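All protein chains but one are shown in place.
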Amino acid sequence: MAKRRGLMAPPPSFLWTRRIVLTLLALFALVPVYVMISSSVKPLQDVTSTFRWIPTPLTLAPYHDIWYTVPLARYFLNSLIVSASAAVLSVAVAVFAAYAVSRYGFRGKRIFTTAVLSTQMFPGILFALPLFLIFVSIGNATGIPLFGSRGGLIITYLTFSLPFAIWMLTSYFESVPKALDEAALVDGCGPVRALFRVVIPAALPGIVAVTIYAFMTAWGEVLFASVMTNNTTRTLAVGLADYSTQNNVYWNQIMAASLVVSVPVVAGFLIMQRYLVAGLTSGAVK
Amino acid sequence: MRITRVSAVAAAAASVCVLAAACGGGSSSGGSGGGSAGSTKNATITYWASNQGASLQADYNTLNPELKKFKQQTGITVKLQVIGWADLLNRILAATTSGQGPDVVNIGNTWSASLQATGAFLPFDSNTISQVGGTSHFLASAMGSTGAAGQTPTAVPIYSLAYGLYYNKAEFKAAGIANPPATWDEMVADGKKLTKGGNYGLAIEGANPSENIHNVFILSKQKGGSFFDASGNPTFTTAANVAAVQQWVNFMATDKIVNPGDAEYDQNQSLSDFAKGKAAMLLWQAAGTTLKADGMAPDAYGVAAPPVESGTPSASNPDSMVAGINIAVFKGSKNQAAALKFVKFMTSQSESTVLNGKYGSIPPVKAALAATPPANQEQTVLRDVLSNSAVALPQVPKEAQFETTVGAAVKNLFADAAAGKPVSAATVKQQLASAQAQMAG
Partner (left out) sequence: MTVSIRHDAPSAGSDTGRGRAPDPGRRSSRLWQRVRKGGLPYLFLLPALLLELLIHFIPMIFGILISFKQLTLFFIRNWQGAPWAGWSNYHVAVDFHAAIGSALLHSFWVTCAFTVLAVGLSWLFGTVAAILTQDTFRGRAVLRTIFLTPFALPVYASVIVWAFMFQYNNGLVNQLLHNTLGITSKPSFWLIGHNSFFALVIISIWRNWPFAFLCVMAGLQGIPRDLYEASAIDGAGIWQQIRKITMPSLRAVNQVLVLVLFLWTFNDFTTPFVLFGSSAPSPADVISIHIYQASFITWNFGEGSAMSVLMLLFLLVVTAAYLLVTSRRSSNG
């Protein structure tokens, strides 16, 4: 019942601040989306013309053409597979690491956390080249095709999001009272069971947030995808650039394609955000 | 959980391999024995084609029937990948370092000397080039853009282009101008007449380094200048180069025949402005298909040779750079004999005619050029420019650096001009000096 933080109703000053600030932020978030929509229904000649809030004439042709100018469906599928696998694997690996960091004292803990974090400081453009070489060597030596394959991309991306995933999960895990899993251990649970039964449910919002983060990291990466994919494994992030060709830049199709591919992601957010607020309130603690 | 274990094992295995690879030395050139392979029948080669048509998909549609023809003739299967320009150089770079690449690849011809310096491509020495028809099979100007002077070329031309001056017929008529300008002075004078009511005389891509380079290079050539000396060292700050850059930027800064907004263009917006009649002139290579897509009818514009300083355009008084695409064979190719057969096929008279016809480019193959009449007035002009008065950009390994540094300098100068700041010879010289200082090593 008491969904409000306090027992008292918030004062009007708060309500008004909230209305104004949230409206402005929503506008900030949405205006580019609106421009995207309006550009996606313009004929190509009109896209770069003076901006008008309501475009005339309207055309839906770009929504038809996007599938033929570029193999959009394939790129989309590649992106989905790569991003989802990278996100799930990254969170899976990070959950264990974060659990170890937040619940155990062990030698080298500081070194581990610092070293993992330090990887985020290395500019991608620098280790891109060595990484290609490594992948190619692995391919030559073992026959596992990492270079140019989805698998190689998945491993790369999951590692990209791993450091922050570990860090963020550690801090979310630390906010889960230790008494909870200690109680579980006393009750005879193993540490893994305690993790799955107690800590993960309690930290679910954090895990969801980290999953979204890991998904988006993979979803938007450009540099590595540009070199490490071929035309069958190409992801959307780089594939959209194919609408911009030597002779023509199909602005309206770029916009239409972006909107189409974003719809499932936004829908996913809608579903996920329910879990973002579930967590402790519905979980084990009261 | 299972999966993480598997990947952990893979990772462990991988790091061992890396160490092994690091110690193993650079054996990136797979089967460089090359031409020895006796039979090429049933061979399969990979071909990275550059994007030439309206879309990547259109390129597949154009090329696949030709590859089928090739298979019928030789039994060789060609696996095709069309690669967008945004990726092509990076992909070639990765292929060069890792040795994991295609057999045959298209390259922008201005990259020729840079890529030649890496040693990644098969040199077309006299024996090799005779397998694809010999040097005289190709147009001399196009062959001039296949590698550094005095070195064995590492590519042959496949599609060629040159710059033309596109002009809006209706606007010229309305301004009472009978003929397109033949000199820059005339162009400025005409441009001033055409600049009125929000429309401008000339459209340019001020923020596009390559376009800036192509144009200032030619302006400098016409003044007898050069951006590199005979030994390949940069000479950016010579009087001719400073004057050329200043002249190019002054079309906007002092002549005011270019919309200041053009200073930020780098995505073909100048073509769309020209198509909409917002600018009456445009310097471009084969703009026809794009203009059509932007809604401009082919009879609404005319094409003339680009202006020169004075006199008539010629090889010594050039009015265009040699633009185009070359085709090259990777040294690491396991099947060089088949790869060379494919290059021979792609540059044969019949294929050169078919492909250049479809792409609206100019065949760099003499026989193809002679056998097919130009499709329209645009083609007539561009062919003439390419054959008689186009010169190659500097064929030096540092060409890429030159485009980056000087291209960026000109972009900065346009930004100044657009903001209304004066662009003096001293400013230009200072920018060029700083560009030159960044040409490390």
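Letters A and B mark the chains in the order given here, with residues in each chain numbered from 1 onward.
The rule we apply is simple: a contact is a pair of C-beta atoms (placed from the backbone, for glycine too) under 8 Å apart; a residue touches a chain by one contact, two chains touch by 3 or more.
The structure displayed is predicted, hence computed values, not measured ones.
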The missing chain sits against chain B at residues 4-5, 7-8, 11-12, 14-15, 18, 22, 25-26, 28-29, 90, 93, 96-97, 114, 117-120, 206-209, 259-261, 263-264, 266, 397-398, 400-401, 404, 407-408, 411-412, 414-416, 418-419, 434, 437-438, 440-441
Interface with the undisplayed chain - residues on chain A: 2-8, 10-11, 13-14, 17-18, 21-22, 25-26, 28-33, 35-36, 39, 48-51, 93-94, 96-97, 99-101, 103-104, 106, 109, 112, 114-127, 129-131, 133-134, 155-156, 158-160, 162-164, 166-168, 171-172, 174-176, 179-180, 183-185, 187-193, 197-198, 205-206, 208-209, 212-213, 216, 219-223, 236-238, 240-241, 251, 254-255, 257-258, 261-262, 265-266, 269-270, 273, 276-277, 279-281, 284-286
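Please note the rule applied: only the chains that are shown with their structure count from here on.
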Considering the complex alone, what residue numbers of chain B touch chain A? 1, 3-4, 7, 10-11, 13-14, 17-18, 20-21, 50-57, 81-87, 90-91, 93-94, 97-100, 267-269, 272, 275-276, 289-290, 293-295
For chain A, which residues are in contact with chain B within the complex? 44-45, 48-49, 68-71, 89, 92-93, 96, 129, 132-134, 136-142, 144, 146-148, 155, 226-228, 230-231, 238, 241-250
